[in-house]
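As you look at this complex, bear in mind that one protein chain is not there, while each of the others sits in place.
By letter and in written order, the chains are A, B and C; residue numbering begins at 1 in each of them.
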Amino acid sequence: MNKTGQPVLGNGWPMFEKTAAPSIVSPYVLAAGSQPLLHYHSSAFIEYFADTVKKYQQIMKTKNDVVIVQGDALLALEAAAYGLIAPGDKCLNVVSGYYGKGYEGWINTYGGKTIEIAVEYNQAVPVEAVEKALNENPDIKVLSIVQSETPSGTINPAKEICQLAYQRGVITIVDSASGVASTDVNIDEWKADVVVAASEKCIGAPPGLSMVAVSDRAWDKMKKKNPPRWSEMCLLDWKEMWIDADRATFPCTPSVSLVYAISVAADEILAEGIDNVVARHAQCAKAFRAGLRAMGLETWAATEDIAANSCTTFKCPAGVDTDEFCHYVNEKYGLFMITGIGEHAKIIIGFEHMGNAANPIMVPTYLAMIGKAFAHFGIKLDIAVGEAAVLRLI
Amino acid sequence: MNKTGQPVLGNGWPMFEKTAAPSIVSPYVLAAGSQPLLHYHSSAFIEYFADTVKKYQQIMKTKNDVVIVQGDALLALEAAAYGLIAPGDKCLNVVSGYYGKGYEGWINTYGGKTIEIAVEYNQAVPVEAVEKALNENPDIKVLSIVQSETPSGTINPAKEICQLAYQRGVITIVDSASGVASTDVNIDEWKADVVVAASEKCIGAPPGLSMVAVSDRAWDKMKKKNPPRWSEMCLLDWKEMWIDADRATFPCTPSVSLVYAISVAADEILAEGIDNVVARHAQCAKAFRAGLRAMGLETWAATEDIAANSCTTFKCPAGVDTDEFCHYVNEKYGLFMITGIGEHAKIIIGFEHMGNAANPIMVPTYLAMIGKAFAHFGIKLDIAVGEAAVLRLI
Amino acid sequence: MNKTGQPVLGNGWPMFEKTAAPSIVSPYVLAAGSQPLLHYHSSAFIEYFADTVKKYQQIMKTKNDVVIVQGDALLALEAAAYGLIAPGDKCLNVVSGYYGKGYEGWINTYGGKTIEIAVEYNQAVPVEAVEKALNENPDIKVLSIVQSETPSGTINPAKEICQLAYQRGVITIVDSASGVASTDVNIDEWKADVVVAASEKCIGAPPGLSMVAVSDRAWDKMKKKNPPRWSEMCLLDWKEMWIDADRATFPCTPSVSLVYAISVAADEILAEGIDNVVARHAQCAKAFRAGLRAMGLETWAATEDIAANSCTTFKCPAGVDTDEFCHYVNEKYGLFMITGIGEHAKIIIGFEHMGNAANPIMVPTYLAMIGKAFAHFGIKLDIAVGEAAVLRLI
Partner (left out) sequence: MNKTGQPVLGNGWPMFEKTAAPSIVSPYVLAAGSQPLLHYHSSAFIEYFADTVKKYQQIMKTKNDVVIVQGDALLALEAAAYGLIAPGDKCLNVVSGYYGKGYEGWINTYGGKTIEIAVEYNQAVPVEAVEKALNENPDIKVLSIVQSETPSGTINPAKEICQLAYQRGVITIVDSASGVASTDVNIDEWKADVVVAASEKCIGAPPGLSMVAVSDRAWDKMKKKNPPRWSEMCLLDWKEMWIDADRATFPCTPSVSLVYAISVAADEILAEGIDNVVARHAQCAKAFRAGLRAMGLETWAATEDIAANSCTTFKCPAGVDTDEFCHYVNEKYGLFMITGIGEHAKIIIGFEHMGNAANPIMVPTYLAMIGKAFAHFGIKLDIAVGEAAVLRLI
């Protein structure tokens, strides 16, 4: 902290300095969060909020209702279980990473019975495996899947899986926290029921809100379950008090300043074009992976086509501690990298190129940072060769 | 909205223009919310967060753990029930207003059995009535109470009630959303178990976070209940992953920008002195009530000693529609007033003098706004007489 | 300063806390000043600047060129002399206050010969006196006048005087630093040649820029004088490099962030309507003066019709030191008041109700602040009677 109570910008490059969780947030989005606050009961704010919802329907390509849950993706994902999983419901949990595995907890909380399809955490779940499981268990009620597994840096074929489920009347809950804006998330084409995006990932806003698209089928199932109202967990509160009400009111106190931020983030995405934003993430990720490999690192995703656009993971060379590496690269260059989770904590390292950080022309610098940092730990990588590979792709 | 996408400041006084929910937020607090975001996994942010917690221990006068719940008071209050109310637990719910009554819903959700003590919504619950109920029901496990009922503009004797409960081993859950910083909340003296404050009330920050003080007794009861972890509802996640962990980590994604805001709000409160902040709210409220009555309105709280420092309510004169009045005063002067809730919606009107709005020297203008607005609706009040009464108290 | 390096907000009311110089600046205008900076050579900024100029042509009601001088009114006013006053030019200097008197210095610097018409500093200069002087001195080349004398709290009949001068081919230089946006400044109707407005007065932006409207007659006289170019003093630089150039470039480095601020300030003025803004200043000033007098103070302007809308001055009651009073009212309430200048320093006190501070509904609080502060110094004023007078006018 410097004299002004703010973090010291040690190396003259504030955007890299231990930057946001995890995307780089545009200064206009940040500034939006400090506008004077409209009262959340004012008609001006109610209009503003409704307008913001519409922007996210565009971004998520859906005519379904979108609820802006006043909490992070954890709250939104559990809220889906709260509303959709009734005691005894058989739930197919598709697992290819940490967050996929985690969903089982909520299935248990609400009395569901979990059937799991799991693969190694550098793999994607094959569509065929899901189809087989669905066919073998025609009484499955709910399917939960993580589309973009951030800690693994991989994606699952959510579109095909959701369509399979849809045909069978199975309700899908899709964690697309880091998928929206980095991959083509087309909810109406997917026929997905509940899709959750996180404000702080590829949308490029501060953390704290989740955008949740909910299909009519999902609302129907929730109404049937009829869970307690007046709860942050209860999406039906939004349906009844906000979406379907004659006079829209908030079922809770909305985080006004964060709503401003995501609204301006949406403006920026729509001004650039959602498909352009996705393409930018894709190009950045592809060039980055090519550079890493060319300079001698091994990327983690089993195949190129399941590597995520939002986060790239690679194996940490032997002899380097992942935590120490991440700490060093952050202190030295301001780049925030993450280690794997759990059993992968000492094995893989990831970099989240999300939001404004997903800029292809920045990859030469990202690569230099990482290469130089490994040199510091005694690992010689051929950074120049890496740069040459990058330059062909940006 | 003007060309800059911001609300038009029609009458030249932006602070009043449909202002924040519901306090006036200091420009420094607002600005804090737009600082570049530290990654929530960075040690710098972890330190910042821990430092912020300490400030709220000071403000809430407690050595108990304080959890900064990443959601509004609704989430925090239900989280208390999630952790503390086990199926079959007998719960004494103390009701003197809308939010008090509402707690029953959560008691039900988690399988508790409600015993209610209720009074009219312009009254406070007598200590004696609570004592009697506790004595008659020695198997009561949990007592829930709203200390400061914002929509009623009244307070309850939380201190005495918490002490009674403490002596009997009853766990107390105190909604002090608008009580902290407007009344003397001394948790350690009260022996209260769970106390919830809201960022957007008298603390004077944007909405979105709740400060929850938790006693060791409460942690023990939660551990005994052992509710599911990895949930925004689960305060134990914070205990285990943040407070007691060797290496503190967040159990969810913290709203970094809101944490900045409440931290600077705490700085301002501590710089002024928490007792001075309380005294300022008290003086403002007292002068405002005196002015209202002197100009001919009837304040709602049954007696002066149970009138809240955070919000003043009064009866709407016959012939004026509460909604129309609030709309007019907001459009004309930018002052945000609220109607009562439910059966009081057409009977009472309130003004929340919270945070920076709680300024005694502003009362002459508040009174002029209200008096002029009633004149617009054909109600003649003697504003000058009201001002004279105010001037004696500021 | 608090821990965040910002001024401590002692009394919970930041807008009053030793507030801006001298108007209260809208939070949107303040925020505009912290937007990321466009390069001043970029076409985006050049367009933005040109657009901003157009807004000020609307506000100042003129088709004349408007130059946004990159400095305060002092620079702009001297720049007028630099361009327009040639050695030997006879200049009529119209003096009714401190700034009027001061213009003589610049007449001298550039070799002009001053003829002065002066009145007491609580008076306005009569049109007839100017007419007489012009008639008696047909060789007068330039007439300089302060339209709104802030330290005196008075205005001069600039319209009539400019029209007289125009008919005689005399170039007029009008200091309307605090006149624009608080009085009806209609340059095209006035036939004024150079009119200077200040960003920080009734326009309600931060200090640092001046808007200077220049007539074709004035440009012609400047070209004839042909002063050195490449100078901040040289308005012709703007004419030649910016206004008339095939490819507009800045003759100096523009203060990009302040340009953002005045542009948003202009948006707010135009959204409200310039005539409404003027009316708001007028009503505020009128009510304030009535209140001061009703509670027992003596306003300074000789007659009501020459009292300024931007600043109200009154005589300090015997026994109170003006400096001590201003210091007290600022420390206690955050209201920034000013003493007179020079020989009036210990005689008069002023309050600048400019920009967002010019809000009629705020007058009851302004009056209470001043009345209470005098009570602190042992002067008993009947504040309630003052309030009653105010209430009839707001």
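Keep in mind that, in the parts below, a residue touches a chain if its C-beta (ideal position, glycine included) is under 8 Å from a C-beta of that chain, and two chains touch if they have at least 3 such contacts.
None of these values were measured; they are calculated from a predicted model.
Across C:Ser255, C:Thr322 or C:Asn359, the residue that sits in touch with the chain not pictured is C:Ser255.
Residues of chain A that touch the chain left out of the display are 2-4, 6, 8-15, 26-28, 30, 32, 264, 267-268, 271-272, 277, 280, 333, 355-356, 358-359, 361-365, 367-369, 371-372, 383-384, 387-388, 390-391, 394. Counting over the whole complex, chain B has residues 3-5, 27-28, 31, 34-36 touching the chain that is not drawn. Think of the hidden chain as still there; on chain C it touches residues 5-7, 14-15, 17-22, 25, 30-42, 44-45, 70-75, 78, 102, 105-106, 108-109, 198, 200, 206-208, 228-233, 252-258, 261, 264, 327, 330, 336, 338.
In this text, only the chains that are shown with their structure count from here on.
The distance from the centre of chain B to the centre of chain C, with each centre set as the mean of the Cα atoms, comes to 44 Å.
In chain A, the positions touching at least two other chains are 5, 31, 34-36.
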